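Some chains have been omitted; the remaining ones sit where they do in the full complex.
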(Lines give C-alpha, C1' and ligand atoms only; values in the text may rest on other atoms or scores of the structure.)
Protein backbone atom coordinates (compact mmCIF):
# COMPACT_ATOMS: atom_id res chain seq x y z
CA UNK A 1 0.00 0.00 0.00
CA UNK A 2 1.16 3.51 -0.72
CA UNK A 3 2.11 5.52 2.31
CA UNK A 4 -0.51 8.11 3.15
CA UNK A 5 0.93 11.54 3.45
CA UNK A 6 -1.72 14.20 3.32
CA UNK A 7 -0.61 17.64 4.33
CA UNK A 8 -3.67 19.77 4.08
CA UNK A 9 -7.16 19.39 2.73
CA UNK A 10 -10.24 21.54 2.35
CA UNK A 11 -13.14 19.26 3.04
CA UNK A 12 -13.88 15.61 2.38
CA UNK A 13 -14.00 15.82 -1.40
CA UNK A 14 -10.59 17.43 -1.49
CA UNK A 15 -9.15 14.68 0.71
CA UNK A 16 -10.72 12.02 -1.47
CA UNK A 17 -9.38 13.59 -4.61
CA UNK A 18 -5.89 13.81 -3.16
CA UNK A 19 -5.94 10.13 -2.24
CA UNK A 20 -7.07 9.14 -5.72
CA UNK A 21 -4.55 11.36 -7.44
CA UNK A 22 -1.70 10.17 -5.23
CA UNK A 23 -2.24 6.70 -6.57
CA UNK A 24 -2.58 8.04 -10.09
CA UNK A 25 -6.09 6.65 -10.41
CA UNK A 26 -8.97 7.97 -12.47
CA UNK A 27 -12.13 9.02 -10.72
CA UNK A 28 -14.16 5.81 -10.87
CA UNK A 29 -16.24 3.68 -8.54
CA UNK A 30 -13.39 1.20 -8.33
CA UNK A 31 -10.88 3.82 -7.24
CA UNK A 32 -13.31 5.05 -4.62
CA UNK A 33 -13.49 1.55 -3.17
CA UNK A 34 -9.72 1.34 -3.31
CA UNK A 35 -9.08 4.45 -1.25
CA UNK A 36 -11.85 3.89 1.27
CA UNK A 37 -9.63 2.49 3.98
CA UNK A 38 -7.03 5.20 3.54
CA UNK A 39 -9.71 7.84 3.75
CA UNK A 40 -10.92 6.44 7.03
CA UNK A 41 -7.39 6.13 8.30
CA UNK A 42 -6.64 9.77 7.53
CA UNK A 43 -9.92 10.68 9.16
CA UNK A 44 -8.90 8.86 12.32
CA UNK A 45 -5.46 10.46 12.33
CA UNK A 46 -6.49 13.99 11.53
CA UNK A 47 -9.93 14.34 12.98
CA UNK A 48 -8.72 16.11 16.08
CA UNK A 49 -6.03 18.31 14.52
CA UNK A 50 -7.17 19.29 11.08
CA UNK A 51 -10.91 18.91 10.99
CA UNK A 52 -13.02 21.51 12.72
CA UNK A 53 -16.15 20.51 14.58
CA UNK A 54 -18.23 22.24 11.96
CA UNK A 55 -16.81 20.04 9.23
CA UNK A 56 -16.59 16.67 10.96
CA UNK A 57 -20.13 15.66 10.07
CA UNK A 58 -19.42 16.17 6.38
CA UNK A 59 -16.29 14.03 6.58
CA UNK A 60 -18.28 11.27 8.30
CA UNK A 61 -21.00 11.41 5.66
CA UNK A 62 -18.46 10.86 2.90
CA UNK A 63 -16.79 8.09 4.90
CA UNK A 64 -20.15 6.42 5.15
CA UNK A 65 -20.83 6.77 1.45
CA UNK A 66 -17.44 5.27 0.65
CA UNK A 67 -18.11 2.28 2.86
CA UNK A 68 -21.40 1.77 1.16
CA UNK A 69 -19.75 1.77 -2.25
CA UNK A 70 -17.09 -0.63 -1.09
CA UNK A 71 -19.57 -2.94 0.52
CA UNK A 72 -21.70 -3.02 -2.58
CA UNK A 73 -18.67 -4.10 -4.55
CA UNK A 74 -17.85 -6.81 -2.01
CA UNK A 75 -21.33 -7.99 -1.17
CA UNK A 76 -23.57 -7.89 -4.20
CA UNK A 77 -26.44 -9.49 -2.23
CA UNK A 78 -26.97 -6.13 -0.57
CA UNK A 79 -29.67 -4.31 -2.46
CA UNK A 80 -31.28 -1.59 -0.50
CA UNK A 81 -32.13 0.88 -3.20
CA UNK A 82 -31.87 1.57 -6.89
CA UNK A 83 -29.73 4.64 -6.59
CA UNK A 84 -26.17 4.16 -7.56
CA UNK A 85 -24.16 5.69 -4.77
CA UNK A 86 -20.92 5.15 -6.67
CA UNK A 87 -22.10 7.01 -9.75
CA UNK A 88 -23.32 9.82 -7.59
CA UNK A 89 -20.10 10.28 -5.69
CA UNK A 90 -17.86 9.97 -8.75
CA UNK A 91 -20.03 12.58 -10.49
CA UNK A 92 -19.77 14.90 -7.56
CA UNK A 93 -16.05 14.41 -7.30
CA UNK A 94 -15.52 15.14 -10.99
CA UNK A 95 -17.41 18.39 -10.72
CA UNK A 96 -15.54 19.34 -7.59
CA UNK A 97 -12.28 18.70 -9.42
CA UNK A 98 -13.29 21.01 -12.25
CA UNK A 99 -13.91 23.89 -9.87
CA UNK A 100 -10.74 23.08 -7.98
CA UNK A 101 -8.80 23.34 -11.24
CA UNK A 102 -10.66 26.54 -12.06
CA UNK A 103 -9.67 27.95 -8.68
CA UNK A 104 -6.04 27.56 -9.71
CA UNK A 105 -6.73 29.54 -12.86
CA UNK A 106 -8.47 32.19 -10.78
CA UNK A 107 -5.50 32.26 -8.44
CA UNK A 108 -3.11 32.90 -11.31
CA UNK A 109 -5.42 35.62 -12.55
CA UNK A 110 -5.26 37.34 -9.16
CA UNK A 111 -1.51 36.82 -8.95
CA UNK A 112 -1.09 38.98 -12.05
CA UNK A 113 -2.26 41.83 -9.84
CA UNK A 114 -4.26 43.35 -12.64
CA UNK A 115 -6.45 45.07 -10.07
CA UNK A 116 -8.92 47.75 -10.96
CA UNK A 117 -10.09 50.45 -8.60
CA UNK A 118 -13.15 52.63 -8.14
CA UNK A 119 -13.66 55.95 -6.53
CA UNK A 120 -13.60 55.61 -2.75
CA UNK A 121 -15.51 58.79 -1.96
CA UNK A 122 -18.53 60.27 -3.63
CA UNK A 123 -17.29 63.07 -5.91
CA UNK A 124 -18.69 66.26 -4.41
CA UNK A 125 -17.72 69.83 -5.12
CA UNK A 126 -17.68 71.02 -1.52
CA UNK A 127 -17.49 69.64 2.01
CA UNK A 128 -20.82 68.43 3.28
CA UNK A 129 -20.46 69.16 6.96
CA UNK A 130 -22.99 67.76 9.40
CA UNK A 131 -25.93 66.23 7.52
CA UNK A 132 -28.14 64.00 9.67
CA UNK A 133 -30.98 61.96 8.17
CA UNK A 134 -33.93 64.27 8.93
CA UNK A 135 -36.36 61.73 10.38
CA UNK A 136 -34.00 59.61 12.43
CA UNK A 137 -34.84 59.35 16.13
CA UNK A 138 -33.23 57.69 19.13
CA UNK A 139 -36.10 55.23 19.37
CA UNK A 140 -35.51 54.11 15.83
CA UNK A 141 -31.86 53.49 16.70
CA UNK A 142 -33.03 51.42 19.63
CA UNK A 143 -35.30 49.26 17.45
CA UNK A 144 -32.66 48.76 14.79
CA UNK A 145 -30.10 47.71 17.40
CA UNK A 146 -32.53 45.14 18.80
CA UNK A 147 -32.92 43.73 15.28
CA UNK A 148 -29.17 43.59 14.88
CA UNK A 149 -28.90 41.59 18.09
CA UNK A 150 -31.68 39.22 17.01
CA UNK A 151 -30.00 38.66 13.65
CA UNK A 152 -26.93 37.31 15.42
CA UNK A 153 -28.81 34.24 16.62
CA UNK A 154 -28.39 31.94 13.62
CA UNK A 155 -24.66 32.56 13.61
CA UNK A 156 -24.27 32.13 17.36
CA UNK A 157 -26.26 28.90 17.28
CA UNK A 158 -24.35 27.49 14.37
CA UNK A 159 -21.68 25.58 16.30
CA UNK A 160 -24.38 23.84 18.33
CA UNK A 161 -26.29 22.85 15.20
CA UNK A 162 -23.25 21.41 13.53
CA UNK A 163 -22.15 19.51 16.59
CA UNK A 164 -25.66 18.08 16.86
CA UNK A 165 -25.34 16.75 13.35
CA UNK A 166 -22.12 14.86 14.08
CA UNK A 167 -23.51 13.61 17.35
CA UNK A 168 -26.45 12.11 15.52
CA UNK A 169 -24.13 10.01 13.42
CA UNK A 170 -22.02 9.02 16.39
CA UNK A 171 -25.11 8.18 18.44
CA UNK A 172 -26.36 5.86 15.76
CA UNK A 173 -23.04 4.09 15.76
CA UNK A 174 -23.33 3.64 19.51
CA UNK A 175 -26.88 2.27 19.21
CA UNK A 176 -25.86 -0.34 16.70
CA UNK A 177 -22.93 -1.39 18.84
CA UNK A 178 -25.23 -1.97 21.76
CA UNK A 179 -27.48 -4.10 19.61
CA UNK A 180 -24.58 -6.27 18.56
CA UNK A 181 -23.59 -6.62 22.19
CA UNK A 182 -27.04 -7.66 23.31
CA UNK A 183 -27.11 -10.60 20.93
CA UNK A 184 -24.03 -12.73 20.95
CA UNK A 185 -24.49 -13.61 17.31
CA UNK A 186 -26.30 -11.67 14.70
CA UNK A 187 -26.48 -11.61 10.94
CA UNK A 188 -25.50 -8.58 9.01
CA UNK A 189 -28.62 -8.85 6.89
CA UNK A 190 -30.71 -8.68 10.08
CA UNK A 191 -29.10 -5.43 11.11
CA UNK A 192 -29.75 -4.03 7.68
CA UNK A 193 -33.41 -5.00 7.84
CA UNK A 194 -33.88 -2.54 10.65
CA UNK A 195 -32.04 0.30 8.99
CA UNK A 196 -34.50 3.04 8.20
CA UNK A 197 -32.46 4.79 5.56
CA UNK A 198 -29.23 4.77 3.68
CA UNK A 199 -27.39 6.64 6.39
CA UNK A 200 -28.24 3.92 8.91
CA UNK A 201 -27.00 1.23 6.58
CA UNK A 202 -23.78 3.12 6.26
CA UNK A 203 -23.51 3.75 9.94
CA UNK A 204 -23.99 0.05 10.64
CA UNK A 205 -20.93 -0.63 8.59
CA UNK A 206 -18.95 1.99 10.43
CA UNK A 207 -19.99 0.51 13.72
CA UNK A 208 -19.03 -3.02 12.76
CA UNK A 209 -15.70 -1.96 11.36
CA UNK A 210 -14.99 -0.11 14.54
CA UNK A 211 -15.85 -3.15 16.64
CA UNK A 212 -13.67 -5.41 14.53
CA UNK A 213 -10.81 -3.01 14.97
CA UNK A 214 -11.31 -3.00 18.71
CA UNK A 215 -11.41 -6.81 18.62
CA UNK A 216 -14.76 -6.92 20.34
CA UNK A 217 -16.44 -8.85 17.53
CA UNK A 218 -15.39 -11.26 14.87
CA UNK A 219 -17.00 -11.57 11.49
CA UNK A 220 -17.48 -14.83 9.65
CA UNK A 221 -18.45 -15.25 6.05
CA UNK A 222 -19.02 -18.76 4.66
CA UNK A 223 -18.15 -17.74 1.13
CA UNK A 224 -17.26 -14.60 -0.76
CA UNK A 225 -20.03 -12.14 -1.55
CA UNK A 226 -22.34 -13.79 0.95
CA UNK A 227 -24.10 -12.55 4.06
CA UNK A 228 -21.99 -12.69 7.19
CA UNK A 229 -22.33 -13.46 10.86
CA UNK A 230 -21.15 -11.19 13.58
CA UNK A 231 -20.02 -12.88 16.78
CA UNK A 232 -19.19 -11.22 20.01
CA UNK A 233 -15.77 -12.03 21.41
CA UNK A 234 -15.99 -12.57 25.13
CA UNK B 1 -31.16 56.91 -25.58
CA UNK B 2 -27.99 58.93 -25.99
CA UNK B 3 -29.36 61.21 -23.38
CA UNK B 4 -30.11 58.40 -20.94
CA UNK B 5 -26.70 56.86 -21.47
CA UNK B 6 -25.10 60.21 -20.72
CA UNK B 7 -27.10 60.50 -17.50
CA UNK B 8 -26.18 57.02 -16.35
CA UNK B 9 -22.54 57.67 -17.13
CA UNK B 10 -22.55 60.89 -15.09
CA UNK B 11 -24.07 59.14 -12.09
CA UNK B 12 -21.66 56.21 -12.26
CA UNK B 13 -18.75 58.59 -12.63
CA UNK B 14 -19.38 60.50 -9.41
CA UNK B 15 -20.66 57.57 -7.34
CA UNK B 16 -18.43 55.62 -4.97
CA UNK B 17 -20.52 52.46 -5.06
CA UNK B 18 -22.15 50.18 -7.59
CA UNK B 19 -25.60 51.33 -8.68
CA UNK B 20 -28.53 49.00 -9.31
CA UNK B 21 -30.64 49.20 -12.47
CA UNK B 22 -33.66 50.00 -10.36
CA UNK B 23 -31.87 52.85 -8.61
CA UNK B 24 -30.71 54.28 -11.95
CA UNK B 25 -34.26 54.04 -13.28
CA UNK B 26 -35.58 55.93 -10.24
CA UNK B 27 -32.92 58.61 -10.46
CA UNK B 28 -33.34 59.18 -14.19
CA UNK B 29 -37.12 58.72 -14.00
CA UNK B 30 -37.05 56.10 -16.75
CA UNK B 31 -38.34 52.56 -17.17
CA UNK B 32 -36.00 49.81 -15.96
CA UNK B 33 -36.20 48.26 -19.41
CA UNK B 34 -34.76 51.35 -21.06
CA UNK B 35 -32.04 51.63 -18.43
CA UNK B 36 -31.17 48.02 -19.08
CA UNK B 37 -30.82 48.74 -22.81
CA UNK B 38 -28.71 51.83 -22.18
CA UNK B 39 -26.42 49.90 -19.84
CA UNK B 40 -25.88 47.18 -22.41
CA UNK B 41 -24.86 49.76 -24.99
CA UNK B 42 -22.57 51.59 -22.57
CA UNK B 43 -20.94 48.34 -21.56
CA UNK B 44 -20.19 47.46 -25.18
CA UNK B 45 -18.84 50.96 -25.84
CA UNK B 46 -16.46 50.80 -22.89
CA UNK B 47 -15.31 47.31 -23.86
CA UNK B 48 -14.57 48.50 -27.40
CA UNK B 49 -12.77 51.68 -26.38
CA UNK B 50 -10.26 49.85 -24.19
CA UNK B 51 -9.40 53.10 -22.46
CA UNK B 52 -8.34 53.85 -18.92
CA UNK B 53 -11.80 53.25 -17.49
CA UNK B 54 -13.76 49.98 -17.60
CA UNK B 55 -17.48 49.32 -17.17
CA UNK B 56 -18.16 46.53 -14.68
CA UNK B 57 -21.38 44.65 -14.24
CA UNK B 58 -22.56 41.99 -11.78
CA UNK B 59 -26.20 40.96 -11.99
CA UNK B 60 -28.29 44.11 -11.95
CA UNK B 61 -25.54 46.39 -10.65
CA UNK B 62 -22.95 48.42 -12.56
CA UNK B 63 -19.88 50.45 -11.67
CA UNK B 64 -17.00 52.23 -13.40
CA UNK B 65 -13.45 51.26 -12.47
CA UNK B 66 -9.90 51.97 -13.56
CA UNK B 67 -8.45 49.69 -16.23
CA UNK B 68 -6.45 46.70 -14.94
CA UNK B 69 -3.76 47.66 -17.48
CA UNK B 70 -2.83 50.51 -15.17
CA UNK B 71 -3.15 48.58 -11.91
CA UNK B 72 0.23 49.41 -10.45
CA UNK B 73 0.11 53.08 -11.42
CA UNK B 74 -3.31 53.62 -9.84
CA UNK B 75 -2.49 51.50 -6.80
CA UNK B 76 0.60 53.57 -6.08
CA UNK B 77 -1.25 56.81 -6.64
CA UNK B 78 -4.10 56.07 -4.23
CA UNK B 79 -1.75 54.20 -1.88
CA UNK B 80 -3.89 51.09 -1.75
CA UNK B 81 -2.44 48.15 0.08
CA UNK B 82 -4.43 45.45 -1.67
CA UNK B 83 -2.46 42.24 -1.93
CA UNK B 84 -5.12 39.91 -3.22
CA UNK B 85 -3.96 37.15 -0.91
CA UNK B 86 -6.55 34.48 -0.23
CA UNK B 87 -6.52 31.21 1.68
CA UNK B 88 -7.20 28.03 -0.25
CA UNK B 89 -10.67 27.66 1.20
CA UNK B 90 -11.49 31.26 0.28
CA UNK B 91 -10.19 30.81 -3.22
CA UNK B 92 -12.10 27.59 -3.76
CA UNK B 93 -15.33 29.07 -2.46
CA UNK B 94 -14.94 32.31 -4.40
CA UNK B 95 -14.25 30.38 -7.59
CA UNK B 96 -17.45 28.38 -7.29
CA UNK B 97 -19.45 31.50 -6.44
CA UNK B 98 -17.85 33.45 -9.28
CA UNK B 99 -18.74 30.79 -11.85
CA UNK B 100 -22.08 29.73 -10.42
CA UNK B 101 -23.38 32.84 -8.66
CA UNK B 102 -25.98 33.77 -7.72
CA UNK B 103 -25.89 30.47 -5.83
CA UNK B 104 -27.58 29.26 -2.64
CA UNK B 105 -25.61 28.01 0.34
CA UNK B 106 -27.02 24.51 -0.17
CA UNK B 107 -25.84 24.44 -3.79
CA UNK B 108 -22.41 25.69 -2.80
CA UNK B 109 -22.14 23.04 -0.08
CA UNK B 110 -23.23 20.37 -2.50
CA UNK B 111 -20.31 21.22 -4.77
CA UNK B 112 -17.72 21.67 -2.02
CA UNK B 113 -19.03 18.73 -0.01
CA UNK B 114 -18.61 20.60 3.23
CA UNK B 115 -20.47 23.05 5.43
CA UNK B 116 -19.72 26.59 4.25
CA UNK B 117 -21.23 28.79 6.98
CA UNK B 118 -17.91 29.89 8.39
CA UNK B 119 -16.16 30.55 5.12
CA UNK B 120 -19.16 32.43 3.73
CA UNK B 121 -19.24 34.67 6.76
CA UNK B 122 -15.55 35.41 6.39
CA UNK B 123 -16.00 36.31 2.74
CA UNK B 124 -19.02 38.50 3.53
CA UNK B 125 -17.00 40.37 6.14
CA UNK B 126 -14.11 40.83 3.73
CA UNK B 127 -16.56 42.21 1.20
CA UNK B 128 -15.69 39.63 -1.45
CA UNK B 129 -19.13 38.02 -1.43
CA UNK B 130 -22.58 39.46 -0.88
CA UNK B 131 -25.89 37.84 -0.14
CA UNK B 132 -29.31 38.69 -1.39
CA UNK B 133 -32.76 37.41 -0.51
CA UNK B 134 -33.97 35.51 -3.57
CA UNK B 135 -37.69 35.03 -3.86
CA UNK B 136 -37.27 32.55 -6.71
CA UNK B 137 -35.12 30.19 -4.69
CA UNK B 138 -36.90 30.96 -1.42
CA UNK B 139 -33.58 31.48 0.29
CA UNK B 140 -30.55 33.73 0.21
CA UNK B 141 -28.29 33.60 -2.78
CA UNK B 142 -24.63 34.56 -2.84
CA UNK B 143 -22.60 36.25 -5.52
CA UNK B 144 -19.17 37.82 -5.82
CA UNK B 145 -18.86 41.56 -5.23
CA UNK B 146 -17.35 44.31 -7.33
CA UNK B 147 -14.40 44.22 -4.94
CA UNK B 148 -13.64 40.68 -6.00
CA UNK B 149 -14.22 41.48 -9.66
CA UNK B 150 -11.62 44.24 -9.20
CA UNK B 151 -9.12 41.68 -7.89
CA UNK B 152 -9.65 39.79 -11.10
CA UNK B 153 -9.47 42.95 -13.21
CA UNK B 154 -12.48 41.82 -15.25
CA UNK B 155 -15.54 43.69 -16.46
CA UNK B 156 -17.94 40.78 -16.08
CA UNK B 157 -18.10 37.44 -14.31
CA UNK B 158 -18.63 35.91 -17.73
CA UNK B 159 -15.13 37.05 -18.77
CA UNK B 160 -13.72 34.31 -16.54
CA UNK B 161 -11.87 31.58 -18.45
CA UNK B 162 -14.15 28.68 -19.43
CA UNK B 163 -17.15 30.51 -18.02
CA UNK B 164 -19.72 28.92 -20.34
CA UNK B 165 -18.70 25.42 -19.42
CA UNK B 166 -18.37 25.92 -15.68
CA UNK B 167 -21.44 28.08 -15.36
CA UNK B 168 -23.87 25.72 -17.02
CA UNK B 169 -22.32 22.45 -16.13
CA UNK B 170 -24.45 19.71 -17.61
CA UNK B 171 -24.12 17.18 -14.87
CA UNK B 172 -24.19 19.75 -12.13
CA UNK B 173 -27.94 20.05 -12.32
CA UNK B 174 -28.09 16.33 -11.71
CA UNK B 175 -25.88 16.55 -8.67
CA UNK B 176 -27.67 19.58 -7.30
CA UNK B 177 -31.03 18.02 -7.89
CA UNK B 178 -30.11 14.62 -6.53
CA UNK B 179 -31.29 13.26 -3.23
CA UNK B 180 -27.71 13.06 -2.08
CA UNK B 181 -28.09 16.53 -0.63
CA UNK B 182 -26.22 15.65 2.51
CA UNK B 183 -25.42 19.18 3.44
CA UNK B 184 -28.79 20.75 3.66
CA UNK B 185 -29.44 22.09 7.10
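Brief remarks follow.
Note that the chains take the letters A and B in the order they are written out, and that residue 1 is the start of every chain.
One rule holds for everything that comes next: a residue touches a chain if its C-beta (ideal position, glycine included) is under 8 Å from a C-beta of that chain, and two chains touch if they have at least 3 such contacts.
Computed from a predicted structure; not experimentally measured.
Only one copy of each distinct protein chain is displayed here, while the full complex in this structure file has the stoichiometry A x1, B x2.
To be clear about the criterion, only the chains that are shown with their structure count from here on.
Against chain A, the residues of chain B that register as touching in their complex are 13-16, 54, 56, 63-69, 71-72, 74-75, 78, 80, 82, 84, 86, 88-89, 91-92, 94-96, 98-99, 110-115, 117-118, 121, 146, 149-153, 160-162, 166, 169, 171-172, 174-175, 178-180, 182-183, 185. Residue ranges on chain A touching chain B, taken from their complex, read 8, 10-14, 52, 54-55, 57-59, 61-62, 83, 88-89, 91-92, 94-96, 98-100, 102-103, 105-107, 109-124, 155, 158, 161-162.
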